[in-house]
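With one protein chain held back, the other chains of the complex are shown just where they sit.
Right after this comes chain A.
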Amino acid sequence: MSGLAKQFSRLLAIRCIPNGVRQILPVQALHTTNVLDKNWNTANTGPRKWLQYNKVVHPPQEPHEEPRNAYVCHMKTNIKYSPDKMWYIASFVRGMTVDEAVKQLSFILRKGAKYAKETILEAQKIAVERHNVEFKSNLWIAESFVGKGRYFRGVRRHARGRTGEVEYKHCHYFVRLEEGQPPKDYYLPAPKTPQEQFDEWMEGMRKRKITHTL
(Lines give C-alpha, C1' and ligand atoms only; values in the text may rest on other atoms or scores of the structure.)
Protein backbone atom coordinates (compact mmCIF):
# COMPACT_ATOMS: atom_id res chain seq x y z
CA MET A 1 0.00 0.00 0.00
CA SER A 2 1.39 3.33 -0.94
CA GLY A 3 1.99 6.01 1.66
CA LEU A 4 -0.83 8.15 0.38
CA ALA A 5 -3.35 5.33 0.58
CA LYS A 6 -2.18 4.54 4.10
CA GLN A 7 -2.77 8.09 5.18
CA PHE A 8 -6.17 8.06 3.58
CA SER A 9 -7.19 4.91 5.40
CA ARG A 10 -5.98 6.36 8.66
CA LEU A 11 -8.13 9.43 8.05
CA LEU A 12 -11.09 7.18 7.43
CA ALA A 13 -10.45 5.32 10.63
CA ILE A 14 -10.39 8.52 12.59
CA ARG A 15 -13.66 9.58 11.01
CA CYS A 16 -15.25 6.31 12.03
CA ILE A 17 -14.82 7.07 15.73
CA PRO A 18 -18.09 8.56 16.95
CA ASN A 19 -17.90 12.06 18.28
CA GLY A 20 -17.71 12.49 21.98
CA VAL A 21 -16.05 9.13 22.54
CA ARG A 22 -12.59 9.71 23.83
CA GLN A 23 -9.91 7.32 22.84
CA ILE A 24 -8.17 6.09 25.94
CA LEU A 25 -5.40 3.59 26.20
CA PRO A 26 -6.51 0.05 26.96
CA VAL A 27 -5.70 -1.02 30.50
CA GLN A 28 -3.37 -3.78 29.29
CA ALA A 29 -1.08 -1.31 27.57
CA LEU A 30 -0.41 0.43 30.86
CA HIS A 31 2.22 -0.93 33.16
CA THR A 32 0.03 -1.72 36.13
CA THR A 33 1.95 -4.60 37.63
CA ASN A 34 4.40 -4.33 40.45
CA VAL A 35 7.65 -3.55 38.67
CA LEU A 36 9.66 -4.69 41.65
CA ASP A 37 8.45 -8.23 41.50
CA LYS A 38 11.02 -10.74 40.34
CA ASN A 39 8.59 -12.93 38.46
CA TRP A 40 7.33 -10.12 36.32
CA ASN A 41 10.67 -8.57 35.63
CA THR A 42 12.56 -10.53 33.01
CA ALA A 43 15.61 -8.31 33.26
CA ASN A 44 16.32 -9.64 36.71
CA THR A 45 18.03 -12.97 36.28
CA GLY A 46 20.54 -12.90 39.09
CA PRO A 47 24.02 -14.41 39.01
CA ARG A 48 24.25 -17.03 36.31
CA LYS A 49 27.82 -18.22 36.21
CA TRP A 50 28.51 -19.48 39.71
CA LEU A 51 26.42 -22.64 39.52
CA GLN A 52 27.81 -23.45 36.08
CA TYR A 53 31.07 -24.46 37.77
CA ASN A 54 29.19 -27.46 39.13
CA LYS A 55 28.81 -28.75 35.60
CA VAL A 56 32.51 -28.87 34.80
CA VAL A 57 33.60 -32.45 34.19
CA HIS A 58 37.31 -33.04 34.78
CA PRO A 59 39.25 -35.60 32.75
CA PRO A 60 39.80 -39.04 34.30
CA GLN A 61 42.90 -39.51 36.41
CA GLU A 62 45.51 -42.23 36.26
CA PRO A 63 45.61 -44.70 39.16
CA HIS A 64 48.93 -43.37 40.45
CA GLU A 65 47.77 -39.76 40.52
CA GLU A 66 46.53 -38.19 43.70
CA PRO A 67 42.73 -38.08 43.57
CA ARG A 68 41.38 -34.67 42.76
CA ASN A 69 39.43 -32.98 45.53
CA ALA A 70 35.73 -32.66 44.95
CA TYR A 71 34.17 -29.23 45.17
CA VAL A 72 30.72 -27.82 45.01
CA CYS A 73 29.54 -24.27 44.39
CA HIS A 74 26.37 -22.98 45.91
CA MET A 75 24.69 -19.65 46.44
CA LYS A 76 21.76 -17.89 47.92
CA THR A 77 20.44 -14.98 45.93
CA ASN A 78 18.72 -11.78 46.92
CA ILE A 79 19.02 -11.98 50.66
CA LYS A 80 17.36 -9.01 52.33
CA TYR A 81 20.57 -7.89 53.97
CA SER A 82 23.22 -5.38 53.11
CA PRO A 83 26.23 -6.78 51.23
CA ASP A 84 28.47 -4.55 53.34
CA LYS A 85 27.29 -6.27 56.49
CA MET A 86 27.30 -9.69 54.93
CA TRP A 87 30.96 -9.25 54.02
CA TYR A 88 32.03 -9.66 57.66
CA ILE A 89 30.31 -13.02 57.87
CA ALA A 90 31.53 -14.19 54.49
CA SER A 91 35.14 -13.47 55.33
CA PHE A 92 34.75 -14.89 58.82
CA VAL A 93 33.98 -18.43 57.68
CA ARG A 94 36.57 -18.56 54.91
CA GLY A 95 39.04 -21.38 55.38
CA MET A 96 37.06 -23.13 58.12
CA THR A 97 35.83 -26.69 58.03
CA VAL A 98 32.12 -26.97 57.43
CA ASP A 99 31.39 -28.25 60.92
CA GLU A 100 33.41 -25.46 62.49
CA ALA A 101 31.73 -22.84 60.34
CA VAL A 102 28.26 -24.06 61.20
CA LYS A 103 29.14 -24.14 64.86
CA GLN A 104 30.62 -20.65 64.82
CA LEU A 105 27.84 -19.15 62.76
CA SER A 106 25.19 -20.32 65.19
CA PHE A 107 26.74 -18.06 67.81
CA ILE A 108 26.97 -14.94 65.69
CA LEU A 109 24.28 -12.44 66.50
CA ARG A 110 24.01 -11.03 63.02
CA LYS A 111 21.13 -11.66 60.68
CA GLY A 112 23.44 -12.67 57.83
CA ALA A 113 24.86 -15.57 59.84
CA LYS A 114 21.61 -17.43 59.44
CA TYR A 115 21.71 -17.14 55.66
CA ALA A 116 25.36 -18.14 55.48
CA LYS A 117 24.71 -21.16 57.64
CA GLU A 118 21.75 -22.23 55.56
CA THR A 119 23.74 -21.91 52.36
CA ILE A 120 26.64 -23.92 53.72
CA LEU A 121 24.39 -26.70 54.96
CA GLU A 122 22.59 -26.83 51.64
CA ALA A 123 25.90 -26.97 49.79
CA GLN A 124 27.06 -29.80 52.05
CA LYS A 125 23.93 -31.76 51.32
CA ILE A 126 24.31 -31.24 47.58
CA ALA A 127 27.96 -32.29 47.73
CA VAL A 128 27.11 -35.62 49.33
CA GLU A 129 24.06 -36.34 47.26
CA ARG A 130 25.18 -35.30 43.80
CA HIS A 131 28.92 -34.86 43.69
CA ASN A 132 30.24 -38.14 45.03
CA VAL A 133 31.60 -36.75 48.29
CA GLU A 134 32.06 -39.60 50.71
CA PHE A 135 32.13 -37.94 54.12
CA LYS A 136 30.11 -34.81 54.72
CA SER A 137 32.37 -33.54 57.45
CA ASN A 138 35.40 -33.74 55.19
CA LEU A 139 34.64 -30.40 53.56
CA TRP A 140 36.02 -26.93 54.05
CA ILE A 141 35.02 -23.50 52.86
CA ALA A 142 37.37 -22.66 50.05
CA GLU A 143 35.53 -19.61 48.85
CA SER A 144 32.95 -17.46 50.52
CA PHE A 145 32.03 -14.07 49.20
CA VAL A 146 29.23 -11.65 48.71
CA GLY A 147 27.68 -10.09 45.64
CA LYS A 148 25.41 -7.16 45.18
CA GLY A 149 21.78 -8.08 44.70
CA ARG A 150 18.87 -5.91 43.75
CA TYR A 151 18.68 -2.49 45.27
CA PHE A 152 15.38 -0.71 45.63
CA ARG A 153 15.16 3.03 46.04
CA GLY A 154 12.95 4.61 48.63
CA VAL A 155 12.35 8.09 49.90
CA ARG A 156 13.08 9.45 53.32
CA ARG A 157 11.70 12.62 54.81
CA HIS A 158 14.06 15.19 56.25
CA ALA A 159 13.47 18.43 58.02
CA ARG A 160 12.51 21.62 56.18
CA GLY A 161 10.71 19.76 53.41
CA ARG A 162 13.85 18.07 52.19
CA THR A 163 14.03 14.47 51.11
CA GLY A 164 16.70 11.86 51.03
CA GLU A 165 17.16 8.66 49.14
CA VAL A 166 17.12 5.30 50.89
CA GLU A 167 18.44 2.10 49.43
CA TYR A 168 16.85 -1.17 50.35
CA LYS A 169 19.67 -3.55 49.67
CA HIS A 170 19.75 -7.19 48.78
CA CYS A 171 22.84 -9.34 48.49
CA HIS A 172 23.93 -12.65 47.06
CA TYR A 173 26.00 -15.06 49.10
CA PHE A 174 28.33 -17.44 47.27
CA VAL A 175 30.14 -20.38 48.75
CA ARG A 176 32.43 -23.09 47.43
CA LEU A 177 33.08 -26.16 49.54
CA GLU A 178 36.08 -28.29 48.85
CA GLU A 179 36.81 -31.80 50.00
CA GLY A 180 39.65 -32.36 52.41
CA GLN A 181 41.13 -30.46 55.33
CA PRO A 182 41.53 -26.68 55.23
CA PRO A 183 45.02 -25.24 54.76
CA LYS A 184 46.77 -24.20 57.93
CA ASP A 185 46.99 -20.55 56.98
CA TYR A 186 44.26 -19.39 54.70
CA TYR A 187 45.14 -15.70 54.62
CA LEU A 188 48.72 -15.09 55.69
CA PRO A 189 51.71 -17.29 56.39
CA ALA A 190 52.02 -18.09 60.07
CA PRO A 191 54.43 -16.00 62.18
CA LYS A 192 57.88 -17.57 62.32
CA THR A 193 59.06 -19.60 65.26
CA PRO A 194 62.06 -18.30 67.25
CA GLN A 195 64.28 -20.96 65.68
CA GLU A 196 63.22 -19.94 62.19
CA GLN A 197 63.78 -16.29 62.99
CA PHE A 198 67.23 -17.10 64.31
CA ASP A 199 68.12 -19.17 61.25
CA GLU A 200 67.01 -16.39 58.98
CA TRP A 201 69.09 -13.85 60.87
CA MET A 202 72.08 -16.15 60.81
CA GLU A 203 71.70 -16.67 57.10
CA GLY A 204 71.52 -12.92 56.54
CA MET A 205 74.60 -12.33 58.65
CA ARG A 206 76.60 -14.89 56.75
CA LYS A 207 75.57 -13.53 53.40
CA ARG A 208 76.38 -9.91 54.16
CA LYS A 209 79.10 -8.26 52.26
CA ILE A 210 81.77 -6.38 54.10
CA THR A 211 83.37 -3.85 51.82
CA HIS A 212 87.14 -3.38 51.50
CA THR A 213 87.96 -6.77 52.95
CA LEU A 214 89.38 -9.98 51.59
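Keep in mind that, in the parts below, a contact is a pair of C-beta atoms (placed from the backbone, for glycine too) under 8 Å apart; a residue touches a chain by one contact, two chains touch by 3 or more; residues count from 1.
FYI, contacts and distances are computed from a predicted model.
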item	value
Among "Large ribosomal subunit protein mL45", "Ubiquinone biosynthesis protein", "CCZ1/INTU/HSP4 first Longin domain-containing protein" or "dolichyl-diphosphooligosaccharide--protein glycotransferase", the UniProt name of the subunit that does not appear here	"Large ribosomal subunit protein mL45"
Residue, one of A:Ser106, A:Gln181 or A:Gln197, that touches the chain absent here	A:Ser106
Omitted-chain contact residue, chosen from A:Lys125, A:Lys148 or A:Lys192	A:Lys125
Hidden partner interface residues of chain A, rising order	27-28, 32-34, 36-40, 55-61, 63, 67-71, 77-80, 102, 106, 108-111, 113-114, 117-118, 121-122, 125, 128, 130-132, 134-135, 150, 152, 154-157, 166, 168, 170
